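And now, subunit A:
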Amino acid sequence: MSDQPLMRVSGLHKRFGDKTVVRDVSFTLARGEVKGIIGPSGAGKSTLIRCLNGLEPIEAGQVWLEDTELTARGADLDTLRSRIGFVFQDFNLFTHLTVRRNVTLALIKVKKLSRHDADHIAERELARVGMADKLEAYPAELSGGQQQRVSIARALAMEPELMLFDEPTSALDPQSVGSVLRVMRQLVAEGMTMIIVSHEMAFIEAVADDVLFMVDGAIVEEGSAQQIFHQPQQDATARFIDGIAAALIGDGGDEPASR
Partner candidate 1 sequence: MSDWLAFALDNLPALLHGTIYTVEIWVVAMVVGFITGWVLAVLRVYGATPLRWLAIGYIELIRGTPLLVQMFIIYLGLPQVGIVFSPLVAAMIAIGINTSAYQAEYFRGGIRAVRAGQTAAARALGLSRFQTIRYVVVPQAFRIALPQWANEVVLELKYTSVAFAISVPELMGEAKMIGASSFRYFDVFLVAALIYLVLVTVVTVVLDWVERRYALRH
Partner candidate 2 sequence: MIYQTLWNNLPYLAEGAAMTVALAVALLVIGLAVGTALGLSQSYGAWPLRWGATLIERLFRAIPAVVLLFLFYYGISGFYDISSFAAAALALGLRSAAYQSQIFRGAIASVPSGQMAAARATGLTRRQAITAVVLPQALRQAIGPWTNEALSELKDTSLAYTIGVVELMRQADYIVSANYGHTLAVYGAAAVMYLLLSLAATWLLHRADAQLRVPGFAHS
């Protein structure tokens, strides 16, 4: 593992109108690291991760992918984005294209691969996520979990240096959640660098090397999964974790689980 972090975020600030949604966020991401971002709804987690590949413009701060500053004026965002894989909560598969074409589109148009090479990669990645038999299906014919797995394959096909997951299972019914988490776990085992925004606490605890706990756009605490989930240093973190534990046990505790 090289010494230089794969991604560096420094002093990120984002506003929607006069509401500050991301407040002075800074962190680094090492190659091969899995970072989880948790927190109550409205904490700015989704907005933050969307800033990391330039989908949201920012008011202040910098984001670096290795040596290149994403947030610099005149940065080649298209090329940078082809190095970062992004998985959306709503999957966002291209509805007018088959599963195969969904995966090969960017390979052909952005990486300028031949249709033959692109198909080859598509078949490989779709097999990796267990969707090899649905090559010619259209998104509307697939379940939510299947669509999300295709969208992961679509991102992986670009051979990104890092993968960003924006609440990948929040829009899925409970049965499908497992199939998607299984794919993500596989990626972790293969050493993929990932940032995951999620409410699946057990999953985050199991796979994350480092966890960010956010409230109201700011990082309240950062630490290992062990620390955040079992020895939180901040009161807010403790309350959040307790609330979740209570909900899991079915305590009906005074703090509603912020899912």
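On how the list was made: all candidates are chains of the complex that A comes from, given by their letters.
To be clear about the criterion, a residue touches a chain if its C-beta (ideal position, glycine included) is under 8 Å from a C-beta of that chain, and two chains touch if they have at least 3 such contacts; residues count from 1.
The model shown is predicted, which means the values in this text are computed figures rather than measured ones.
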Selected partner (touches subunit A in the complex), from 1 or 2:
1
In their shared complex, candidate 1 is touched by residues of subunit A numbered 53, 55, 77-84, 86, 88, 90, 92-96, 105-106, 109-110, 151, 154-155, 158
